[in-house]
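Some notes on the structure that comes next.
Note that this complex is displayed minus one protein chain, with the remaining chains in position.
For chain A:
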Amino acid sequence: MSTENLHADVVIVGSGVCGALIGAQLAKAGKSVLILEAGPRVKRRDIVETYRDAPVKLSLANMKLQGAGSPFPSLPHAPSTYGDYLEQKGPVKYNTSYLRVVGGTTWHFGSALWRLLPSEFKLNSLYGRGRDWPIGYDDLEKYYGLAEMELGVSGTDDQDESGAGGSPSPARAAPYPMKQVPLTYMFRTLAEKLSAGGYNPVWEPHGRATRPYNQRPVCAGNNNCNPVCPIGAKYDGSMHCDIAENRGAVIMPNAVVYKLEDDDTGRIQALWFKRPDGSEHKVTAKVFVVAAHTIETPKLLLMSKTRHSPNGIANSSDMVGRNLMDTTGISVTMKTRDPVWPGQGPTELLVFNKREGDFRRNAAQYKIKVRNTTPVSQYAATLLEQGVLGTELDRRIQELSAHTLAWAVDFEVLPDPANRVTLSKTKFDALGLPVPSLYYDLNDYWHAGTELAMQDLNRFSQLLDAEITKKNMKFENRQHPSGTTIMGDNPRDSVVNRDCRAHDHPNLYIAGTSVMSASTCMNPTLTAAALSIRIAERIQREI
């Protein structure tokens, strides 16, 4: 044991968007803030160079290659999820990929930043499924607005984001901080043709700057949002790490937190972290925030078995790690008669949402998106494997690139206590800490959603004069994890209360998508960011 003792007003576990937002806000308020990050610091230029130099380019558009490589580091004390770090125990693989580096997983996110709709806080009372949130849209509207300012969101005002083509929704107190990016030829063409068939195109709000924003330049269409924006036009958590540090917060990389300690009153007294050399260090604080990602947060709580909390910290309900959700999806590839040219501009923008309606009693809501990732290398490799040479090789690379549409659908997943994160009993990292063990399955509600989405996609193929060439119905993980420290009013079936404070511990907050009571089919980052700003406000009032 080390004799080093660290103390701060607030100690935050995890330097991703949520931890960094809270740290930045509390540092601005004059609080002493320590942020502990399991992974190392990374520099954008190094990640970009590693990406360009890699023989295998990892992309969300090529799910087959997940696990083949990532330009982000994998270190023994903070192994990359792109390898075999996660233990899979369930019928459906939960192969999510998060980053253990300063700045967190938003380094490689597509940057979709959606608000939830009012109805999405009330799934149970409206449709008899899943759970209601203990809070509603009105409770979060102000914080959504603040989060959009902090993260710098570009969006289309006055559209119905539910996808129903009605009046603008959800209601906004202020317009988006930045205007939408220009539409590409493909987006315009698809929107026009599918609108003619009665579908309502929705333009995704996202974190790419369309005017110089804080330190960020304007999006230059690098088409490389995942795995890394080469110029920092796209938001990522490292930007709030920089802000937090400039305001006096301390970020300590390569500090793997492995235990929280409580006392007989329920207050968290200290946490412990290990350095890569195995040395152990203690930190005391007035308030503790765990913002370590939906998989790592429950892992830490479950590892923290104490005299007063024998099932792990915050776990008197036995709900820590349970209700693991995602927006698990399917994908469909089409070949169009006319060239459409995906791959210009940013990697995503156009979606068709089906978020509201009575169908939700029986089937998952969903979002259909068209991938706009330059697919040239995949097609070239495939053609060469087929032995295509000569002029025909160039012609077919061009033809496949111009005429192939990659659709992907994201579905709502209901909270099920059986889907869960536990601690592996057999597999440990270099520090001797158990790796997360995941059990995941999907029910009839999800499958019913996929049938509805396939009807839409078949109709799309008619409207676009396109032929469906490939379907993948095999549970594609969408990297939108939620639910493992679920929010609720009842301490017997939830982990945190409506303020994201642990029911069991008055000075412990949990930040991140892990608190979400419902997954919805939408990207969860903005909701987690809004909740984080709200957490910081609560803490600021308390200390």
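As a convention for this text, contacts are C-beta pairs under 8 Å (C-beta built on N, C-alpha and C of every residue); 3 or more make two chains touch, one makes a residue touch a chain; residues count from 1.
Criterion: contacts and distances are computed from a predicted model.
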{"item": "Chain excluded from display, named as in UniProt, from \"Chemotaxis protein methyltransferase CheR\", \"Glutaconate CoA-transferase subunit B\", \"Multisubunit potassium/proton antiporter PhaD subunit\" or \"Membrane bound FAD containing D-sorbitol dehydrogenase\"", "value": "\"Membrane bound FAD containing D-sorbitol dehydrogenase\""}
{"item": "Touching residue (missing chain; options A:Ala402, A:Ala430 or A:Ile543)", "value": "A:Ala402"}
{"item": "Of A:Asn200, A:Gln344, A:Asn472 or A:Asn497, the one touching the omitted chain in the full complex", "value": "A:Gln344"}
{"item": "Which residue of A:Ala380, A:Ala430 or A:Ile468 touches the chain not shown here", "value": "A:Ala380"}
{"item": "Full-complex contact with the absent chain, from A:Pro182, A:Gly197 or A:Gly278", "value": "A:Pro182"}
{"item": "Interface with the undisplayed chain - residues on chain A", "value": "48, 51-57, 181-185, 210, 217-224, 230-231, 339, 341, 343-345, 373-374, 376-377, 380-381, 384, 387, 389-395, 397-398, 401-402"}
